[in-house]
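Provided herewith is a single structure, encoded as structure tokens, for subsequent inquiry.
Every protein chain of the complex appears in place save one, which is left out.
By written order: A and B. Residues from 1 in each chain.
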Amino acid sequence: MKDPLKTLRDTRPLIHHITNWVTIYDCANITRAFGALPVMAHAPEECADMTGISSALVLNIGTLTTGLIDCMIISATAANRKGIPVVLDAVGVGATKFRDDMAAKILNSVRVDIIKGNYSEVAKLAGEHAQTKGVEATSIAADPRQVARTLAGSRSCTVVMTGKEDIISDGKRTFVVRNGHDQMGSIVGTGCMAASIIASFAAVNSDHCDAAKDALCYFGVAGELAAGKSGGPGSFKMHLYDEVYHLSDEKVEPMMDFE
Amino acid sequence: MKDPLKTLRDTRPLIHHITNWVTIYDCANITRAFGALPVMAHAPEECADMTGISSALVLNIGTLTTGLIDCMIISATAANRKGIPVVLDAVGVGATKFRDDMAAKILNSVRVDIIKGNYSEVAKLAGEHAQTKGVEATSIAADPRQVARTLAGSRSCTVVMTGKEDIISDGKRTFVVRNGHDQMGSIVGTGCMAASIIASFAAVNSDHCDAAKDALCYFGVAGELAAGKSGGPGSFKMHLYDEVYHLSDEKVEPMMDFE
Partner (left out) sequence: MKDPLKTLRDTRPLIHHITNWVTIYDCANITRAFGALPVMAHAPEECADMTGISSALVLNIGTLTTGLIDCMIISATAANRKGIPVVLDAVGVGATKFRDDMAAKILNSVRVDIIKGNYSEVAKLAGEHAQTKGVEATSIAADPRQVARTLAGSRSCTVVMTGKEDIISDGKRTFVVRNGHDQMGSIVGTGCMAASIIASFAAVNSDHCDAAKDALCYFGVAGELAAGKSGGPGSFKMHLYDEVYHLSDEKVEPMMDFE
């Protein structure tokens, strides 16, 4: 897509989140800084209605409960019916059996358009042997590009693995994004934010693989710019928001492979 | 009231919040930066007791559930009995029927002293045709000053509509506050913070219309000062807290109409 950020900012899509209590504010705030409108709503009585007026849905299982999972399935069903993209951020899959089971429950109950996680989370979803240290990736034996490609192919969706290199695949095309900066790992929440940004770009671009690639390039570039001005994680986070806000399509130089 | 900020800081009232999970930290932190003491408590077993030692109560339905609404009614009943102000921040009313119904349930179960929302939220509460895009105001057909005045008169309370112009009315007096800066809309949570600040000023000023007007003038001035020093939403938020902390009654120049 040409000028994806301008398109996003001109459209201002509403992005419905059912997410975790740790990074809920940052998911909302980064969505707004990119130019979309966040809304967080998790009451079973209203979540389908809220999805019904939205343009994308983010499901993040960072602090999941069975009640939240039920709401996620209600909202994703509404999203599927409306034809808007559903992003699953598989936070902590590979850390406990409950997370593995609940992620599987979502994937088997509704259509997820974009599965996103770190290397060990996605590898675990793909049936590989992988362990997540809480919500932190550990190294995996399998080739991550192959994992992403295979899972995307078998689920007919887009798969995003975030890490030092971000891998995005729809089973046919695979992008490897190298934008970003180590400082992004020094604060909590950049992974969750990435899912919100991916959903925002996917809300205005029906090619979800392209949207996810754009989202990670743009976020990565903002991270690079912020890191250059920062003296630690506190100032990095402040600059990250400022840089996202001032991003423009011209400013982004993707560092990317395509396979 | 003369020197409302000094009065607030000398009194340090405890402000009990039952609020949403997105901006809960910012509601607490801005309450403290203004000089009051925040407490957040939403267990049904203790919420009446916590209200009982507090000087104002904030009800914010941003991420409402039926369980939270029950607690809000328990706490508001305790607040009514004690005679301390109850502020309802009607976040997202006009977006889903559930929010409309739950806000109505609160308003019909307890006495709310200050109803606060953006233009479309308050218009919807007033029975006007209005739609809220998630938690974002959309334009309304009716005259906002008339909406505020009429709702305040019919409910015998103070009504606050926040937006480019903030409108405060108790049905007889109507203030239009023009302090503030567009940057306040670039971050998530300034609307929720405003409710906490209004509750803080109302805790020490029994003229709630006057208290709400003061709260929005003071917050708006801090926003103007912060915007002058900021390079985007990240630095704006940092400066906003610094400026609130250093506000004084002498520093505030209200930009205001009175009708």
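Following the convention adopted for this analysis, a residue touches a chain if its C-beta (ideal position, glycine included) is under 8 Å from a C-beta of that chain, and two chains touch if they have at least 3 such contacts.
On a predicted model such as this, the values are computed, not experimentally measured, just so you know.
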Where the complex has a chain not shown, which of B:46, B:207 or B:224 is the residue touching it?
B:46
Of A:30, A:84, A:222 or A:238, which sits in contact with the chain we cannot see?
A:238
Footprint left on chain B by the chain that the document does not show
14, 16, 21, 24-25, 28-29, 32-33, 37-43, 45-46, 49-50, 53-54, 237-246
Touch residues of chain A, complete complex, unshown partner
20-23, 25-26, 62-66, 92, 95-99, 133-136, 186-189, 230-235, 237-238
